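Missing here is one protein chain; the remaining ones are kept as they sit in the complex.
Chains here go by letter, A and B, matching the order in which they are written, and residues are numbered from 1 within each.
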Amino acid sequence: MDKVQLLIGVAVALFAIGLTGVVIRRNVLVMLMCMELMLNGVNLSLVTFAHVTGTAVGAVLVFLVFVVATAEIAIAIPIVLLLVRSKRTLDLDAYADLKG
Amino acid sequence: MTKLLLPIVLLPLIGFLINGLVGNFIGKRLVSVVACGLPIAAFLFAIKATADLMATGAPLTQTVFTWAQFADRPFEIALYFDRLTAVMVLIVTGVGSLIHVYSTGYMHEDKSYARYFSYLNLFLFFMLMLVLGRSLLVLFVGWEGVGLASYLLIGFWFEDPVKAAAGKKAFITNRVGDAGFLLGMFLLYRTLGTLQMDQINAAFLAGPVAVSASLVGVLLFIGATGKSAQIPLHVWLPDAMAGPTPVSALIHAATMVTAGVYLVARLHGIFLHAPEASALVATIGVATAFFAATIALVQTDIKKVLAYSTISQLGFMFLAAGVGAYGVAVFHLYTHAFFKACLFLGAGSVIHAMSGEQDIRKMGGLAKKIPITFVTFAIATAAIAGLPPLAGFFSKDEILWFAFASGHGGAPWLFAVAAATALMTAFYMFRLLWLTFFGTPRMDHETAHHIHESPWSMTGVLIVLAVLSTVGGLFSIPHFLEPMLPLPEVRPELHHLETPLLVLSVAIGLAGLALAAWFYSRDGARAEAARTHVEPLHRLLSGKYYIDELYEGFIGRPIQWVSDRVFLRLGDRLVIDGTLDGMAAFARRTAGGLSRVQTGNLHFYALLVLAGLVVVLLWSWGHV
Partner (left out) sequence: MNTLLANFETLLLVVFALCALLGAALMLVLREPMRVALALISTMVFLGGVYGLLGVHFIAAFQVLIYVGAVMVFIVYVIMLLDPRDSAARRRYSALLVPGVIGCGLFIVALGALVWDSSSEAHRGAAGAGFTLAQFSAAFVNEYWLEFELTSVLLLAAIVAAIAVIQVSRRSHG
């Protein structure tokens, strides 16, 4: 195992842990943070491949992911704020209004 | 190729269109002129065509247009005029015109005057198409058309549901017969490749044909039983008396019901080579004649007596056709047109005088009050009874003779039944005459006060028809038709019986007259006494052998049951509606089931994403 294989494995693990966190954690803010973790896992794999191939593509994509993640958080947080204000709880199970 | 035939057919059609479209706006006088004038014009054309026919000796034809063309086989609309056609066309237009004139008097007070005459002209158009048609196709169009006109005219006073139902019954019963007719036509076209009747006759007379002549004959005869009210499809004719009396005279006595006889006579080529079919025709004919005569013995409505009499006389015509004497059948058709029309129109005159009363038990003593009607009615009664030298004697005697002696199926039993029927015919007709015109008046005072002779439009026609009933028989139609419809061979050993049989038929007529006079003089006292002895038989005959009830029970009700249980409840509601509703319910249930995936719970959705990813990854493990 060399460093690239290790880093790829770590990226896979980070993504999996992020996705699992979305499934198993109840607090909505923790869920948001787990989604950030998933994005970081993807970034790691992109950087690793950029290092392997030596071209700039991977780095460009990482940069774009930064931008998109920031924009996403900028909107997701206020939405969560409004939700919490109307439901009065951070528990995700209370947000099942779209049932059926 | 002549140009005379098409006007004969089209002139009544023009009358129908004029009276039908603008009849209500042009006044009764103009309607009458159009309605009577056009058939008279057609009659004149027919006379000219007959003169042309006798001059050249060859049949006249006129091809109007080609309707359809399949490869080398065209379906042409063509008209054909030979001797048989001449007889038929002259009867239809002649007697038809007379009845139109009579109707101007009879229907004068009716509010649907124009509609009546437009239907009557429509009937003439279709009837003329029927008799003038060269191919079975044109004949069938006319056949169906007269059925339509009959329905319209029987149910003329359609506000009365009973009368409307009578019209429906006539049409539907005819339809049943038409099924057989159509099958016969299909068979003929398939084997011979043509529907033109002269070619069909030639093919059958030339030699054996690929199709069984008896089968075709039976099928065509089924159509004839429907139209000509023979057993088992006779049930519509008595009910058809619900229509106006001139309609009964024209359609259900003189012309439409004879279409079946015309069909058999026209296609004699088939029947000459179909002994089984001919035997069936003769048997059904004589059975119907006997059967209808027995019912007529006890009828109390003046028109119903005449209706059953018509069925009986049609039976005689089919008997003659069944034993190969087609010319004689047409002869009886011709004489019957005269005296039966005279009888029906006379009955109409009586009803008119009696202010609408039709029950003969409530009549009596009319002879002195409506003399012209009485004299014409008496002459026509004597004609139908077969008293010489009136018309009916000649035709009926020939039928009895050929029923006995024809080499083509004549038999003593046919003669015996026919003779018995002739006796009954004379008896019930004189019974009718006695109860209506003689004896003490049995009507109420109000009606008696209004009795008056009919106007000249009605009595004039009666006189003409009575004269024709008297002298019509002197023109021998069988002799006239012999070049195309040869009389059958008489069995040589029976030749010498011709004169004795003639005397016998005269005796039968007189016997019937005597019996009727004996029973029904003194207001039918002896008849009443005799009736008590045979009460059950009387009830059976009065109930018309309960045939209508039989049909209703064995055919009508089972069909209704099947329609209700099988087709409505099972087929329509359960299967069709059930399938549609079932599909909708299935869709709803499936959607309901599938919508349970949407729990609204984000954790669950995320788990589904995870699971989906795992599945995709596992799949690509083997395939990438």
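FYI, a residue touches a chain if its C-beta (ideal position, glycine included) is under 8 Å from a C-beta of that chain, and two chains touch if they have at least 3 such contacts.
Note that the coordinates shown come from a computational prediction; the quantities given were computed from them, not determined experimentally.
Asker: Taking the full complex into account, what residues of chain B touch the chain not shown?
Answerer: 603-604, 607, 610-611, 613-614, 617-618, 620-621, 624
Asker: Mind pulling the chain A residues that touch the left-out chain?
Answerer: The missing chain touches chain A at positions 1-10, 12-21, 23-27, 29-30, 32-34, 36-37, 40, 43-44, 47-48, 50-57, 59-60, 62-64, 66-75, 77-82, 84-86, 88-93.
Simple rule for what comes next: only the chains that are shown with their structure count from here on.
Asker: Can you give the whole-Å distance between the Cα centres of chain A and chain B?
Answerer: It comes to 94 Å between the two C-alpha centres.
Asker: Flag every residue of chain A that touches chain B in the complex, lowest number first.
Answerer: Spelled out, the residues of chain A in touch with chain B are 19-20, 22-24, 31, 92-93, 95-100.
Asker: Across the complex, what residues on chain B touch chain A?
Answerer: Residue positions touching the partner: 595-596, 598-603, 606-607, 609-610, 613.
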